[in-house]
Structures are given as C-alpha cells and as structure tokens.
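A single protein chain has been removed from this complex, and every other one stays in its place.
When the chains are written out, they are named A and B in that same order, and each has its own residue count from 1.
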Amino acid sequence: MSQKNCPTALEQILITTRVEKVMNWSRATSVWPMTFGLACCAIEMMAAGASRYDFDRFGAGIFRATPRQSDLMIVAGTVTYKMAPIIKQLYEQMPDPKWVIAMGSCAISGGPFDSYHTIQGVDKVVPVDVYITGCPPRPEALIQGFLKLQDKIMSSSLADKYKEIFEGLPR
Amino acid sequence: MSDYVYDLKTAPNRQVTLPITVPLPSLKTYRAEQATAAKAEEAKFQKATADFETAKAKAEVAGTELPKPPVKAAPKREVHDLVTPIPSEAKDPDLLRLVERLGEGAEEAFEQSGELVCQVAKERILEALILCREDAALRYEMLSDETATHFPASSSFAFSVVYHLTSLSRAKRLRLRILIPAGFEPESATQAYPAANWLEREVFDMLGIRFQNHPDLVRILCPDDWEDYPLRKEYPVTGWGQRDIDFRDDRSGRLERLAMEKAGNTGINLKVPKAE
Partner (left out) sequence: MFDETEYMEINMGPQHPSTHGVLRLKLKLNGETVVECRPIIGYLHRGVEKICENKTFFQGQIWTDRLDYCSAVSNNLGWAEAVEKLFGITVPRRALYLRTLLTELNRLASHLIWLATHALDIGAMTVFLYTFRERELIMDMFEAFCGARLTTTAFRIGGLYQDLPPGFEAMVRAFLAKFPACLDEYETLLTENRIWKKRTVGVAKLSAEDAIALGVTGPVLRAAGVAYDIRKAFPYAAYRELDFEVPTRTEADTYARYLVRMEEMRQSCRLVAQCLDGLPEGPIMAKLPKVLRSEVNEIYHPTEAPKGELGYYLVGEKGSLNPYRFHVRAPGFANLQALPKMVEGGLVADIIAAIGTLDVVLGEIDR
C-alpha cells in the first residue's frame, strides 16, 4: 500500500463526504412504500414483501397504510377513470421527497385494457420515476425496479430540488 | 390554442360497425330456418334433376356418353369432437309446468345445450319470477344472474333481459327471458329476489334499461357523470374520450400556469391533442 492510500489517524475516525450524498443515502435506504394495491400486481407486490423475496432487505419493507407517512407510491394495477382523481389526491398528500413506481403494463400504458374506463398509463395522473414491465411483473422485477429507483435517488442533486421549489418548475 | 377543438367522437378508432343479425336463440326461428334451407335444397335438387333430364335427352339424340344423375347431398359427417347444439322441444317437467301455469304469458319454451329456456311476456316477468320461487314443484330459490343484451338489428325489440334461476334443493337451473323494446321499463326482480338489486343497477349502468319499482337505481360501476351506456353495440370500446382526460393538472393550477406562460413566451404549443 502506498503512502498516499494509507489512512491517517484522523481519517480512521472521520468520514468526509458531501451533505448531498448523506441525504441521498439516508433517503435511498429507507424508502417507505405505501400499501396501495389496485389489481393483479398488488398480489405480486405482497409476494415481494413476503417470505421468499423479502423486500425488507433493501430498506423498503415497511408498507405504510397512509400516504402521509410514505415516500414511495407503487402503482400496482390498472388505473381507471373513477380511481384517477383519488390517486392524484393520494400523491398530493404524500410529503416531499416522493417517488412513484409504475408497476406492470396497466400502470405503464393501460396494458391489455384498451377500453373506455381505463386510463392509458398512470403517467397521465402523476409523474412516474420508474416503470417496471410485465403483466404482472415478477417480484424480482419489482426489486430490480426498486434498485433502479435507489440509483435515481442516489444521483439526485440538491440543486435540482432548489430549482423545483424556488423557481416553480414542475419536475 | 383554446379555439382548437378536437372531436373525439369522429376519431377513426371510435367508428363502430353495428351487427346486422339478431342472434337470439329460439326454437321457432331455428325451425323456420331449417324449413327454408330444406326447401332451397329441394328446389336445387329439382332443378338439377330437370337439367339432367334435358341433358340426358340431348345425349341420347347425339349418341354421346350419358351424364351422371344428380345425387342428394348427404348430411356432413363430423370429423371433429364438435356437435353443434341445436334447440329442441321442451320436455323437462319444469318447463312444462311453467308453460301450463303461465298460459299465454309463456311465449316460448325450449332446451338448448342442456339448458332450460322460457321466454316470458315482458309485462308478466314479475309474476313468472314469483311463480318460479313459490311454486312447490319449481322452487327456484336463488337468482344467480341477471343481465341483458342489446340487439340493434332487430325491428321488434331492442334488448333481451335474461334471468338465471337456480334451485339449490333440486340442483336445477332455468333461464327466463324477456324481449323489450327501447324505452320499456320492466318490473324489477328485487320484489321476488333481493339479489337482483345490484344486478339491475349494473344492467342500468351498462345498457341503460330502467326497472320499475327498483329501490335504488343509480349507476354502480361507472361514475355518476358517465356519458352513454358502454355495453350498447353502438358504443366504441375506447369510449367517448373520458379516458384521455389529463389528470396531471394540479389543483391550484399554479405549476400548469407557470409552465404554460413559459411555453407561451417561447412559442411552444404544449396542449396539442393526442392524434389517434
């Protein structure tokens, strides 16, 4: 080991990093999703949280029943015309910072339900961060999508947040 | 920007081709069709025989080979595991009993695919339902299902309403059917079977049939402000455009306004309707 890489006495007790990274790290590793099952995908979401797949390993095991305590809305299922305003309201009730995962082809684009009462994708209602394909996606796919979301959170910048809040630009 | 109106109803994916036939299973219609088909077949055979006679006479005169006499087409042999179910005469004691009790009220009774069907006069459906439930020989305790079908091609009626009754004690099923013109309001079945409450609400929601004396006839699946009745045949699968409403406008409209102002300043039209 070269002299340069050898930690000094000070470095052994201190970690130097950026505030932004610490904030992102703490957010990404304790994302609390909201229990919000709409249709078929909710069963796979439950399976992801249950014994075999154990979603809790990634810090997202605490499914909250109320939007006011959660950071992540997993839209698991078909969004209909009657349900859309309620999803919108739930999203507005969630505290910032908040993220949305569109799980399954129905939430992405209406899926097989190309019909009169189905909204063709939840991104017509709320902004979506991660899309997970499948009908329904396997629990592994949900975990993969969640890891992608963690990457996104880790790479987010406080400057963007500042702009969003103070300059009033939509995300 | 705001004066641009996109007419969703004329979009190509909302054009519907209406059905041209009336697929209402019925013993009478089936027999009439069979008779017509047999008559046509017979006429064809007669013509072929006459042709054969002339050709034979010609060939005898000319001394050439005689033509083959026409043969009646043998019924097609089924090579598949498929036997098309055809309506047959009502033989089941339940149907006979119902016809006997209803008299003129029973318009038709037949069996098809092992199911008992009785078509009842539209004004007497409640009487028929109560009879099915109360009669000691029938005892159909449960209304399993009630639904309706739209027949735009028919001239004499617009909808058929079917009631599927189940007898738990006797393990039997029966279908009652009424044919109603547009605007006719049949008696609600809730007076005989409380289970009909939601089923009739659904029929009203989906096909727009109103029922008399129903306790609570409001839409059940679609929202109250829904336009038109989705399961009618002239209604397109993609609907009249409610699903394309953009719900992303925030409630105060602040962000939207900001974005629109910015867009307006730079000359971008953000609100171009989605081309279908």
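Please note the rule applied: contacts are C-beta pairs under 8 Å (C-beta built on N, C-alpha and C of every residue); 3 or more make two chains touch, one makes a residue touch a chain.
Here the structure is a predicted model, which is why all the values come from computation and not from measurement.
Trainee: Who touches the missing chain here, B:L24, B:A48 or B:V99?
Mentor: B:L24
Trainee: Write down which of B:P93, B:P181 or B:P194 is the residue touching the left-out chain.
Mentor: Of the listed residues, the one touching the omitted chain is B:P194.
Trainee: For chain B, which residues touch the unseen chain?
Mentor: Touching the missing chain: residues 19, 21, 23-25, 29-30, 79-85, 112-113, 115, 117, 141-145, 147, 149-150, 162, 164, 166, 168, 171, 173, 175, 193-195, 197-198, 202, 206, 219-223, 230-231, 235, 237.
Trainee: Would you write out the residues of chain A that touch the absent chain, in ascending order?
Mentor: Within chain A, the residues touching the omitted chain are 35-40, 42-44, 46-47, 50-52, 65, 67, 77-78, 80, 82-83, 86, 90, 112-118, 135-136, 138.
As a convention for this text, only the chains that are shown with their structure count from here on.
Trainee: Going by the contact rule at the top, pick out the chain A residues touching chain B in the complex.
Mentor: For chain A paired with chain B, touching residues are 81-82, 84-85, 87-88, 92, 114-120, 124-127, 168-170.
Trainee: Can you check the complex and tell me which residues of chain B touch chain A?
Mentor: Those in contact with chain A are residues 221-223, 230, 235-240, 242-248, 250-251, 254-255, 258-259.
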